[in-house]
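Please find one structure pasted underneath; my questions will follow.
One chain of protein is taken out of this complex; the other chains stay put.
Lettered A, B and C in written order, each chain numbered from 1.
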Amino acid sequence: MNLSIILAIAFGGALLTYFSGKISKKARDVLAVLISLVIAVILAFFYNTSSREIFYTGFLDFPLILRIDTFSWFFAFTIAVIGSFSIIFSLSYIRKKGNTDYYYTMMLLVIASMIGIILSGDLVSFYIFWEIMSWSTFLLISYNRGPAIAAGIKYIIMSVTGSVAMLVGIISLYSHYGTVIYTELSGLLYNASSGYTIFIFVLFFIALGIKNAIWPLHVWLPPAHSEAPSPFSAVLSGTLIKIGTYGIILLIYVIVKINVFLNLGEGIVSARYIIAVTGAITILIPTFIALLQDDAKRLLAWSTIAQAGYIILGIAYGTSESVASGMFHFFNHAIFKALLFMVVGAVEYRTNGVRDLNSLGGLIKKMPVTFVGGLIGICGLIGVPLTNGFVSKWLIYKTLIINNSPFLAFAALLGTWGTILYSYKLLHNMFLGQLPEKYEKLERAPFSMQLPIVILSLAIILFGILPGLPLKVINSIESGFGLEPLTINIWGITSDTGTINMLNLFVAVFLIGIMIWLIFKGSKKSAGIGQYDNYAAGTTVPKNKYHYSVDFYGPLHRMISPYLRDFIDDFYMSLARSIKNLGNGIRRIYTGDVGYYAIYIMLFLALLIFIQIKWKLW
Amino acid sequence: MNFLSEYIYYIGAFSLIFIGLFIVLAKKNLIKVIIGLSIVDTGINLFLITLGYIRGGTAPVFSKPGLKAENMVDPVPQALVLTAIVIGVAVLALALTLAIKLYKHYGTLNLRKIKEQKW
Amino acid sequence: MVNPILLIVIPLGLAFVVPLFRFISKKIEKFIPFFALLANLIISLTLFPHVLEKPIHVSIGGFLPPLGINLVAGPLGILFAMLIALVGFLVSIYAFAYIKEKDQEKYHILYLLLLTGATGVVLTGDIFNLFVFFEILCISSYSLVAYFGDKPGIESAVKYLIQGAVGSSLVLIGIGLLYGQFGTLNMADIASNIHSVHSISVFIPLVLLITGFGVEAAIFPLNAWLPDAHSSAPSSISAILSGIAIEVGLYAIVRVVFTLFGASSILTFLLFLGVITLLIGELCAFNQENIKRMLAYSSIGQIGLIVFALSIGSLSGINGGLFQLVSHTLSKALLFLAAGYMIFRSGSMNISSFEGMGKKMPYTSFAFTIGAFSIVGLPPFIGFPGKFMILKAALFEQDILFTILVFLILLATIIEGAYFFRVVQTIYFKGEKSTPGQEREIAPLSVLIPVFIFVGLIVVIGIYPKLITEILESSASELLNRADYIKNILP
Partner (left out) sequence: MRKLISLILLVIIAGGIVLSLKEIPFGISKIKIGDYYIKKGIEETGATNIVTSVVVSYRGFDTLGEITILFTAAIGLSAVLGTYRKRKAGEKVEPPSFIVKTGCRFLFPILLLVGAYIFIHGHLTPGGGFQGGAIIASAFLLMYLGCEGKRINENTSIVVEVLGALTFIVLGIIGLTIGKDFLFNFLPKGEPNTLLSAGIIPVIYIAIGFKVGSELAGIIDHLIEKNQ
């Protein structure tokens, strides 16, 4: 099987979907799902193979190369699967909105270009697919109109900023080493001066960091994630920003190589440490900003930034356990964040676009399956044992503590506490508490939404109990990077410094669960009281006054919010404003008076002549 | 005053050119600007003619026998000037036409006031 | 083999014939440019393989250069001639439906003359002849800018004419000085006699020519006419001005700097000039509300980028600059045509009037989007290889100066992206979602066909840049190998 066939199916399928939509809506839906599934299935067959092929030679003098190995397989497969779930989820979500052909085409295009990025074997094709991804994402983010327009423009400007920086990096590498192919480039930077390596690093990190929403470059993410259509938010959060992660791993462990990376700078000012600290900051600040959000998707968006911080922290820290945790967390985050966005999307779908946490509540009775999905999702997000998030977070804490980085470990832990707070807010304000009266008639989410929610929930539990499945893959990736391999079994990791075995945990949790259940069973039954069976000051409380999920964490909110304004965003906005003003100022030289214009011409001529007579420059 | 006799024609031609350019730069009436452009053209034509001149030369026309080729001035600048004149006329005609139209629209030929197209 | 003189004579002859059609039928005249440029396109395509092997030199009137005027159909000239014929051909289809004024005849004549002038400039081997054709180009564009006879059109045309006339006067003085020193007008002949530009007597004509042609090429600060003229002209003419006229001005500068003077020392200056032009163009466009003005400022920016690339002076730099030139011609022509029809429908040039166009005119909007993405330099469109090649050439110099300039260029690219994406968003996402009465108004075929041919070219060359890189490479080496150019003409 050829790798280029995957790309052909992906890109061709995207176009085909558009035209099939002109013929029949049904056929288009089926086609879209089919294409995404087919890609996932084909990719599954590539498990544990490695191949490399030149798929196109027509672009200037660069042969464009596709390659697959365990590393790219892992990412590509995750992306393809999450992508197809999102498309299944979209089936009913998007039906009510207009422009469905366009939606599916762009969605498939985004997925196709992401897979293209992962599979490409040289930096030029990486860049080409990267840019295709950027603009197709842009066209989809603004799909909802209204505030989504500002979100889209913010995204694309930052994205273009990043990609031009990366382009300079790529071309600079090419001009120094005469090649852009990973395998040939690999390790060549060993001999480069550290200044040059840092130059390359900075350029790539602007691009990758923007995509991955690392802290000072994150500002596009909250509006984009919250305003995009929910299934696409799932793709954005679950997979698209992970392209940045992929790029960072690629840069550090494939192109630069681990030994060069670890030797870049010393102590506090080493590249490794700086990136790790950035990761820690990316965990802390966004976590607490997430706490302040009242918009469900915006909350999830900030949470995404924070979780991306864990991934970066793990990857940049550079020990084999931390890298494993980073990659495993990438995998986990893709699953549970996609799940959570789908849960929010399902609620949004049924309530006609309500995402405000203050006006929801009590939906547990109306949408039980969705609630369970949300519960498992936040369990994974927090890292409750028996969910996949537990294992990855355990790994990162462990490696940080063992390798004497208490502050980083503390940041990671603090991030988890914050995560618990905001996740609970999310779940509570949507599903628990009182049901507002207007939602009495709410129906369950449609099957096409429940299906991906259920499957992803099951996946969280599955990989929580059997973390060895993905860890095995991750381990073989790591050995490819030249990191020490871990000892993996299906239930967990064995090592001298601490072993994790989910079987024991499973049994323990199971027993504790039974105990709790027994205690509740044995204790006295409480009387059931109706929701509106309430009195205050001698009269019945009006039904619309019943909402205690408003102003959740109010005191905390008031305490921390002054410190947590998004100063970075303000900075970028003022930058944009000053460029605008500069442009408006410069425009004034075209005064409209043709006399001035003639003077400009003479000025130019006189300047040239003057310089020549005076200094004989030319 | 060897210099003057050597360069007087050049000085004359370029004086015209720079007078014209000065008018274009400094005057605000469109008609005057067009006149300025026309003066520049004239100056350039004179300059071109001067380039080909030979002391004591005759026109490069063998209209009667006895004219010596050595004494004839360079014919090429004259041909160029012919072309340049025509170009000048064309630009002048177009400029005046535009001026007429401009006056219809704005009611003025003051270039400082005709500033709707800007920025 | 066809004589390249036909590239000039056919459109010229047909332009002269057009007035006669009033005695036959008023309906034929609009097809004349179409056929003339189709013929030109075919001729230049047939010449294309010959030219790659060896440049074709044609003398006129049976006199060998430097005595007579000669045409030099080298790769560069044919590249430009092809581009002119192609864009002119497609825009002439567009004009079928777009130009509805009662006096169409004059539009078509002037249009043909403009393209004739442009073709003449790129093919001639004689500096004065170049000037003459340049004047044809200029005078017909003054008239075409004022073609609608409306207030902005006339005002812009007057300003354009004054600046253009000053520019061409400077050119003529420069030519006079050259003739005075070298006694010849043939470019190869002059070039063979110029040994260095360091002496002031050669330098002055050089700067006079650069300034004079620079007015048409819209180099900062000589470009004040451009935003006015491009925004007030009929959209088809804006497309031609932006896609052809500026490029021809640039060709003249390049010819003068590289071939005529071999002035590599002034390239550093042009390098900075290019970057400044780029930045100023993009900054001015950034907050522009008038769509055509925005596109016009963007053209200034693109010209700056091309000037930068050409003045890198290396083979790959010129290569990249020429690629960017082709890409800008195609993309900007497309943008003007698409925007022009949307303006035609909405009746306003304000960007906000484009709200909801994505629904109303889906095809035109789609084409506009492709053009915008291409200009910004996103793959897989033609703008990307162009930008890529330029950056490659600049970074290959391995010079800190070039790195800084590259960052400035990229800053400009970001600004450019910002305002183009804003328009794309306005077209697709702004405004009410679907109000009743927003019927689809598909543009007529004569608009859609050229627009989609442009889209096709943009995508195809963007994906397969090798289609044109061969001729670009030989054009670039033609520019650099001054000695070969001279030797070919003056054996």
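FYI, a residue touches a chain if its C-beta (ideal position, glycine included) is under 8 Å from a C-beta of that chain, and two chains touch if they have at least 3 such contacts.
Computed from a predicted model, the values in this text were never measured in an experiment.
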Partner chains on view for the chain not depicted: A, B, C
Options C:Thr46, C:Ser201, C:Ser348 or C:Gln398, residue touching the unrepresented chain: C:Ser201
Contact residue for the chain not shown (choose from C:Ser92, C:Ser140, C:Asn287 or C:Gln302): C:Ser140
Sites on subunit B contacted by the missing partner chain, in the whole complex: 6-7, 9-10, 14, 18, 21-22, 25-26, 50-55, 59-63, 69-70, 72, 74-79, 82-83, 85-87, 89-91, 93-94, 96-98, 100-101
Residue numbers in subunit A that touch the chain omitted from display: 595, 599, 602-603, 605-606, 609-610, 612-613
Hidden partner interface residues of subunit C, rising order: 3, 5, 9, 12-13, 15-17, 19-20, 22-23, 58-63, 66-69, 103, 106-107, 109-110, 113, 116-117, 120, 124, 126, 128-129, 132-133, 135-136, 139-140, 142-144, 146-147, 149, 154, 157, 173, 177, 179-181, 183-185, 199-205, 207
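We take it that only the chains that are shown with their structure count from here on.
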A-B or B-C, whichever has more C-beta pairs in contact: B-C
Distance from the mean Cα position of subunit B to that of subunit A, given in whole angstrom: 69
Sequence positions of subunit C contacting 2 or more other chains: 158-159, 162, 166, 227, 284
Multi-partner residues of subunit B (each touching 2 or more other chains): 21, 24, 33, 114, 116-119
Residues on subunit A engaged by subunit C in the complex (per definition of touch): 58-60, 98, 127-128, 131-132, 134-135, 138-139, 142-143, 145, 148-149, 152-153, 156-157, 160-161, 164-165, 167-168, 171-172, 174-175, 576, 579-580, 582-584, 586-587, 589-590, 594, 596-598, 600-605, 608-609, 612-613, 616-618
Subunit B residues within the subunit C interface of the complex: 17, 21, 24, 30, 33, 37, 40-41, 44, 47-48, 51, 76-77, 80, 83-84, 87, 90-91, 94-95, 98-99, 101-102, 105-106, 114, 116-119
Residues of subunit C defined as touching subunit B within the complex: 128, 132, 135, 139, 142-143, 146, 149, 151-152, 154-159, 161-162, 165-166, 168-169, 172-173, 175-176, 179-180, 185, 227-228, 231-232, 284
